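The other protein chains are all here in position, but one chain of the complex has been omitted.
Per-chain residue numbering starts at 1, and chain names A and B are given in the order in which the chains are listed.
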Amino acid sequence: MNTSSRYHAWRKVKNLTMSGLSFTCATLVIAPLGLVLFYLITAGAGAIDWHFFTQLPKPVGETGGGMANAIVGTLTLLGLASLIGVPVGVLGGVYLSEYGGERMNWWIRFGADVLNGVPSIVWGIVAYTLVVVPLKGFSAYAGGVALGFMMIPLIIRTTEEVLLLVPNGYREAALALGIPRWRINLQIVMKTALRGIVTGVLLAGARIAGETAPLLFTAFGNRFWTHHLKDPIAALPLQIFTYAISPYDDWHRQAWAGALVLILMIFLINIGVRALTRERFSGATR
Amino acid sequence: MAETLTTTMGATDDVQLAPPSKVGDRIFKWLAMVMGLSVGALIVIVGFTLWRGASMSVHHFGTGFLTGSKWDPVQEVFGALPFIYGTLVSSLVALVIAVPLSIATAVFLTELAPPRVRQPLVSVIEMLSAVPSVVFGLWGIFVLISWLRVHLFPWLQKLFGFLPLFQGPNYGVSMLAAGIIIAIMILPIITSVSREILRSVPDLQREAAYGLGATRWEVTRIAVLSYAKRGLFGAVVLGLGRALGETMAVTMLIGNRPEISTSLLAPGYTLASVIANEFSEATTDLYLSALFEIALVLLGVTILTNILAQLLIASTAGPKTSRAIQ
Partner (left out) sequence: MNLTKKLGNLAVAAMMLGLATELSAQMLINGAGATFPYPIYSKWFDEYAKVDDSVRFNYQSIGSGGGQKQILAQTVDFGASDGPMSDENLAKASGKLLHIPTVAGAVVVTYNLPGDFKLKLDGPAIVDIFRGKITKWNDTRITGQNPGVELPGIDIVVVHRSDGSGTTYIFTDYLSAISHPWQAEAGKGTAVNWPVGLGGKGNEGVAGQVKQTPGAIGYVELIYALQNKLSFADIKNADGKYISPSLDSITAAMATAKVPDDFRFSMVNASGADAYPIAGTTWLLVYQTQKDPAKGKKIVEFLNWALTKGEAMAPSLDYAPLPKGLQDRTLARVKEITF
């Protein structure tokens, strides 16, 4: 009896230890986020001023200037990427949820997950070969293509998931009324799930907004405004990279500021869409 | 929702009079199918692009490319071994750090944490996964590296200096530094996939163990973890896939030196970093082709890793887990 109760106590101790340990691990996992945010805010917030949002970068070694062109550049690239990623991704998702057979769907899902795992630098090489070389020049288009390709698998998967949440009764009722399938899909199924689809698109946008590697030899960077999409274009992550590895203190300051702005953009999209869609599609996207 | 339906029904009055348009149906279905199949097309495009670019290097070096350890643009001798080595070592370091932490966190989230804590914690981990690589790189250069050089590395050398792993000069930038930053970046994905896997363990399992008088930890160990073993392994492999392809933060912290060194404190180079650094400036055709072959190797390794992960995860948790993967 005595040994048994001691054994019991030991089990309790072990239980507590393991609980404590897993709690510690959870804290350690979120610690880096706190640390990164802390430095971003302390080093970056002071560097953000009006000039940062309105001015072009200064020549090397001179202080001042801003990242206006890089911010606009990132938004432009996101727009271009969406022109590829959204139609292909959304319609692909529609195919999965509304048309595809089980076997075919398995392959498409599998393919999308494989594409998701392709390193982002590889997309840069693909866009370089497909766009930069034939067009004879680095361009916003090339950057958009690289990012757009990355969006496709993300949007296919989120779209499919939200479409599957639309009750079948809607489809059946509409079919009974003799409405053609394609109109049911567009006007009933997709419309019902519109908020979820948009959420998926926005999250995919937030995901690729911070990508640097695919832009290194596609969008290439530009110190000035880009007036033609066939010209190179600046992007926030690219500018942060260039400034971070440079020796100039003022560029370091701006790199922190740029990183803070980039993170805020990404977090705002993330938090915003989650708050908007919580009640209806909670858990539907990630 | 009801409102949506009625307005749509109202709008269908005129449609009912006309016969359903079969042409429209066919076009739409065909369009959707093409878009769905674009996934396959993309895989083919990626593979073909890299293969074509690499063919010159493949013919020139043969299998020697994978085993050669010299990367000399002047003599045009290219061997990928130092990059393969650096990629594997930095990724393994990352796994050693990230796997225990993230699986323990997943256990905490599903089995132990009070429900009040769960959702906020999950959100924070999601936020961590949203931080771009280049931001980690920036933080790594200015905060992490100097801390490692001044505090952690000297301490490691004092305690474990007898191991070849921690010998040699302490530069700060190193394979260990890269491994640490990769670990931080793959924590969220391993955690969230592991969490989905653990959640998919039927409650019946847990209840049975509780019924036998087991403590919470015993339930977790016996009923949950052993049941989810394969899936958790899948989560780890998936994290490995991500680690292998990490580019920006690694490029900024690993020291970019194509050398095979046993010391983790020594600088290294990865497949992805050498592409990032040298792709836009390779002066000769063979040099460029060698970089294409590096990318091909990287693609092959990551795709195989990912396929393995998908299969492992699907075999325990079914298709629902996939959403955590993105």
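Just so it is clear, contacts are C-beta pairs under 8 Å (C-beta built on N, C-alpha and C of every residue); 3 or more make two chains touch, one makes a residue touch a chain.
This structure is a prediction, so every number in the text was calculated from the model and none was measured.
Contact with the chain that does not appear here is found for just one residue of B:S55, B:Q167 or B:N277, B:N277.
For the chain missing from the display, the contacting residue among A:G34, A:G79 or A:G178 is A:G79, taking the whole complex into account. Considering the complete assembly, chain A touches the hidden chain via residues 58-61, 79, 83, 132-133, 136-138, 186-187, 190-191, 194, 220-229, 231-232, 242, 245-248. For chain B, the residues touching the absent chain in the complete assembly are 70-75, 141, 145-146, 149, 169-173, 251, 255-257, 267, 269, 277-278, 280-284, 288.
Keep this in mind: only the chains that are shown with their structure count from here on.
Taking each chain's centre as the average of its CA atoms, chain A and chain B sit 15 Å apart. Contact residues on chain B toward chain A in their complex (touch as defined above): 1, 4-5, 8-9, 11-12, 15-16, 20-22, 24-25, 27-29, 31-33, 35-40, 42-43, 45-46, 49-50, 53, 100-102, 104-105, 107-109, 112-113, 121, 123-128, 130-139, 141-143, 184, 187-188, 191-192, 215-218, 220, 238, 241-242, 244-248, 252, 272, 275-276, 279-280, 292, 295, 298-299, 302-303, 305-307, 309-310, 319, 322-326. Across the interface of their complex, chain B is touched by residues 11-12, 14-15, 18-19, 21-23, 25-26, 28-30, 32-33, 35-36, 39-40, 43, 87-92, 94-96, 98-100, 104, 107-126, 128-130, 149, 152-154, 156-158, 161, 170, 173-174, 177-183, 185-188, 191-192, 206-207, 209-213, 216-217, 237, 240-241, 244-245, 252, 255-256, 259, 262-263, 266-267, 270, 274, 284-286 of chain A.
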